[in-house]
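A single protein chain has been omitted; all remaining protein chains appear in their positions.
All chains are identified by letter, namely A and B, in their written order; residue positions are counted from 1 within each chain.
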Amino acid sequence: MSPTTWGWLVLLFPLLGTIAIGLGFRTYSRAAGMIGTAAIGLAFVCAVGALISLLDRSGAHREVTSSLWNYDVSSGVDAGLQILVDPVSVFMMLVVTGVSTLIHLYSTAYMRSDEGYSRYFAYLNYFVLSMLILVLGGNFVMLIIGWAFVGAASYMLISFWYRRTTATGAGIKAFVINVLGDVGLVLGTFFIFRHTHTVSFLGSFAAAPHVFHTDSTDLVAGCLLFLVGAFAKSAQVPLHTWLPDAMEGPTPVSSLIHAATMVTAGVYLIVRLHPLFQIAPTAGEVGAIIGCLTLLIAGTIALVVTDIKRVIAYSTMSQIGYMIMGASAGAYSAALFHLMTHAFFKALLFMAAGSIIGAMAGSQSLDRMSGFRKAMPFTFACFVVGGLALSGIPPFSGWVSKDDIIAYLNNRGGIYEVLGILGYIGALLTGLYTFRMIFRAFFGDPSPEAVELEHGHIAHAEVPTNPANGEVEDVEVGFPGPEHAIAEREPAMKIAMGLLAVLAVIGGLAQLPGVDHVITGFLGSSLADAPLASAAHEPTTTSAWVGLIIGAIIGLVGITAAYTIYVGRVGSAARFQAALPWLHRFLVNKWYFDEAIDLLIVRPTLAIGRFTEAVLERIVVFGGVTGGVTGVVRSGSAAVRRAQTGLLRYYAAAVILGLSAVVLYFLISST
Amino acid sequence: MSAVLFFIAAIVALVGAIGVVTLRNPLYAVLALVCHLVALAALFLLLRAEFVAAAQVVVYAGGVMVLYVFVVAYVGGGDEVAAGSSLRILGPMFAVALAIELFIAMLGTGLSGIKGKGAAYTLGFGNPEHIGKLFLTDYLFAFEVASLLLLVAAIGAIVLARRRRGLEEDETDFRAMRAAPRPAYTGTLAEAVGVRRVLEQLEQTGSATELMGGVPQDREMTPTVIGTRDAKEPSSAPGDDADSGEGGEG
Partner (left out) sequence: MALGWYLAVSVLIFCIGAGGVLVRRNPLVILLCLELMLNAANLALVTFARMHGGEAGQIFALIVMVVAACEVTVGLGLLVAISRRNLPIDVDELHELNG
């Protein structure tokens, strides 16, 4: 079968899954989980089929499009329901469907006692469908559609426990910032379309070098707008404030959407549109700088947050900073490689975090967790594997991919070298905060919940409360269910986490410099037109290995520092905090981004809204327009009404006057 | 000869008309109209409309005017007081203006026919025979409709002026009812547009009861349109009226 047939099949199965679950199950039913997992599993199989059929071809034949029908061929816009199957999209498809299958499997156990079980799987399947539309889209219109759908799915899943006000607030925040990105994406499309007069990717890329010269204004504007979209979706500064709040959603949601797939859409965007970014190096620089800023800011904040999921969220933000930095600079295959490995170990970390949150009966605070090492060995092992991969320790996958990016940056020179060095600093922070989390949660004296678990009994909160603000809630629909699942007891969770752990360990072997180049070889055909991705810019094997070793050392330094602070000399963290209270406060308040956005954007907008309501609505529209119209009619009719006196003789006078007028008219018209 | 007759008849008609308009006593006005009608019949004869003239005397002067006399005797009316309304002066002015206009129209008309004495006519012009033949052939529809109209008018007159069963005239003092303050939101068109006036009055008086018809007998009257109420019990329970009052005002 041709690659595009496989591509359509990949889209079909999640669609059927969504419809079947959404329409078929109004109440809790275990079948929903099975159908959802099976649908995504089949999609993964079809993605593998697409891969195989694509490998049969070679070179330029590896870019295949297929269009089902045309939405609109009027006014020169050739928007069709078109997919493009090429190595980049197959790569993304495999990552998305593979990780999604494992997360669906995990969720069947994790969400088992939740009343909204069926709704959850319907939403999750819908999300996978949207993400696949996004990566398979063959023209800008499909990309935008997938982009918007993914934003909607994210909103629905973040506010899944909709009776929690914190969750609904977070959902709205995420959606609003996403919409900002949508606007950037659409406007960027327009800027490009104006010159290329086509919305299909292949057509635009072919036309771009002819209609744009390097750094032409429209192109840079368009690429910057695309970057706005990428930053909003991938939670880069300054549009990042939604990601930590998005941890209000269930943990599998965080692991799928806000670690492995949706937030990587920005990276995919830049890689997909690389022909345009090649011609607009300015936009690339902007992207790289912002990526670097994000990875540093996120890294520093992750050092002080106490909610375990938020630590992982900030680390996601930081790692995506790496990817964006790499993709903007031209390290396309390195960025995608890091995307893949990051999906593995970040999803694993979130899954493990879900397990330990279950053991804590829903509490997510690191302050209350300690000493779970003996009670939860499997979760501990997964955390360690994920943490090592994240910190870049050999031979784990994160080591190879992260340093791949940094090596490329260093090789490019100029400002990119500075960014590369900053990337090493980020790696140090990564090691530090990751193992801070692990040491705090698993080392030290066992907390009461850990003790309970050692005795074989999962802790159970008598009164369910919202972990974020302590509000009392119940366990009916709209809130999490009464039971909590931990990995040690749920085979489904164990299988999923185990598979991801294996992948996190061996994933890096695909692209060891000088040894093999599975990824670059596969992606090479799509990137053939990118001078930046050519071999000339690839770092030499030697410099790559030097970079790898430096990265490993830095990662180990970070881990050792964390060990010293949190295990070796307990209490040193508190001393640091006491010594630099202002720094601590600055970081705990997340560099005051939320407050800045509130001051600069939210309040003026609210003020404008209030002004519009008080002045425009009330005075102009109500008073002036509607009031004026009704007032005119009313006073007009009042004036006319005065003729209705009820006195017969006046009416008769009016009749006679009218008669005179008519006679006069005929008199005059006849002369 | 016909000119002399014409002028006599015309002058009598005009005098009668002026008499109708100016005489204070309605009975005298009716008599003036009778005189006018007879003069007009003479004019019709001069115009060789014999049947019309006969009908005028018999039907109009003889039937309709007699009806008028009966009604004047029943209704009375007496001598009326000339009101000081602006129409006292404007009315005649309008009429004069209309007359001037019509005269101008008539004098300046292009109709040559009115300068002559009329077309040649066949023998029997204006005969009952001719009129009858026309009624039953060319103008049959008008004839039938006119007869239907007469029927309707006769029935209508009976319906309008009949006595309501069980109604003793002296019990319902419509005049006092009309003079008393009307409850708010009731009545005729006044209610639809007088709401604002009512509200203003409410604010001014500061109390709703005055306008809500605090006098008990007024409450009985809501909702009312004069003269169309069917059999109603004079003595209704106050509770019922209170309800109907609220319903009417709400």
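Note that a residue touches a chain if its C-beta (ideal position, glycine included) is under 8 Å from a C-beta of that chain, and two chains touch if they have at least 3 such contacts.
These numbers were taken from a predicted model, which means no experiment stands behind them.
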item	value
For the chain not depicted, the shown chains it touches	A, B
Interface with the unshown chain - residue positions in chain A	641, 644-649, 652-653, 656
Residues of chain B in contact with the chain not shown	2-3, 6, 10, 13-14, 17-18, 20-21, 26, 29-30, 33, 36-37, 40, 43-44, 46-49, 51-52, 55-56, 59-60, 63-64, 67-68, 71-72, 74-77, 80-83, 85, 87-88, 90-92, 94-96, 98-99, 102-103, 106, 111, 113-122, 125-126, 130-131, 134-135, 138-139, 142, 146, 149-150, 152-154, 156-158, 160-161, 169, 173-175, 178, 188-190, 192-194, 226-227
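Methods note: only the chains that are shown with their structure count from here on.
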item	value
In the complex with chain A, residue positions of chain B that touch it	85, 87, 90-91, 94-95, 97-98, 101-102, 104-105, 108, 110, 189, 193
Chain B partner contacts - residues on chain A that touch it in the complex	641, 644, 649-650, 653, 656-657, 659-660, 663-664, 666-667, 670-671
